[in-house]
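Quick one: structure below, then a few questions.
With one protein chain withheld, the remaining protein chains of the complex are depicted in position.
Showing chain A:
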Amino acid sequence: MQGLPHSCDGHTHDTEDDDLGQSLRPQIDFALVTCLNEELPNAGKSVLKLHEDRLSPEPYLKSNEDDPELLLHIPFTEAVTVKTIALRTHVPDGIEGAAPRTLKLFTNRDDLDFDTARDMEAQGTLELVPPEHFVEGTIDYQLRPGGRFQNISSLTIFVQDNFEFDNADVSTLLSYVGIKGRGSGQKRMAVETVYETRGMKKDHKVKGEFGAQQML
């Protein structure tokens, strides 16, 4: 899991724990997070937990019965660079669910639905580790090619299928999704301006060359 080579002028890595990146959870715009095909409303939002809560079994995100697909749209409040995604699936007792298998990742698209997501070419694809191999903790998946995930404003995760594809369709279950990377501090905001019909002289003092005050 090497970091991608990139030019290091003008910034340092010392603010991060590791090369996987800082948690981008503060930069997520939670009000606009949507998830299609979730069984319970707002389940998608609830699965973007704090790092301390990543091992908690609830709340979880589960797709509707007989349908493994999920479309989780995560917009950010500023332009971010996403480096890794951490995932964990813990199926609680009595619930029928399977871990996701293939993910397609799209950037900067807020209008996706399932048909488009299936057909479109993704910015990145992830083949996840089967659940038998890793029971505890989360798994971090690095996004390749990393260049496609620099300075993006939204990330859409399309879960295509899960590990129970042999039998009848079982819903997909996710317990934790963590986004790691680096924020850029560049927000998209409207410029705040004030328009005046008549300028007030006292607001527009300009220093003249000889110290005199010129009024606009």
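One rule holds in what follows: contacts are C-beta pairs under 8 Å (C-beta built on N, C-alpha and C of every residue); 3 or more make two chains touch, one makes a residue touch a chain; residues count from 1.
We take it that contacts and distances are computed from a predicted model.
Undergrad: Out of "NOC2-like nucleolar associated transcriptional repressor", "VWFA domain-containing protein", "pantothenate kinase" or "Eukaryotic translation initiation factor 3 subunit F", what name does the UniProt record list for the absent chain?
TA: Its UniProt record gives the name "VWFA domain-containing protein".
Undergrad: Of the residues listed, A:Asn37, A:Thr107 or A:Gln123, which one is in contact with the missing chain?
TA: A:Asn37
Undergrad: Touching the left-out chain: which of A:Ser23, A:Asn64 or A:Ser153?
TA: Of all options in A:Ser23, A:Asn64 or A:Ser153, contact with the hidden chain holds for A:Asn64.
Undergrad: What residue numbers in chain A mark contact with the hidden partner chain?
TA: 34, 36-37, 39-41, 64, 67, 69, 110-111, 113-114
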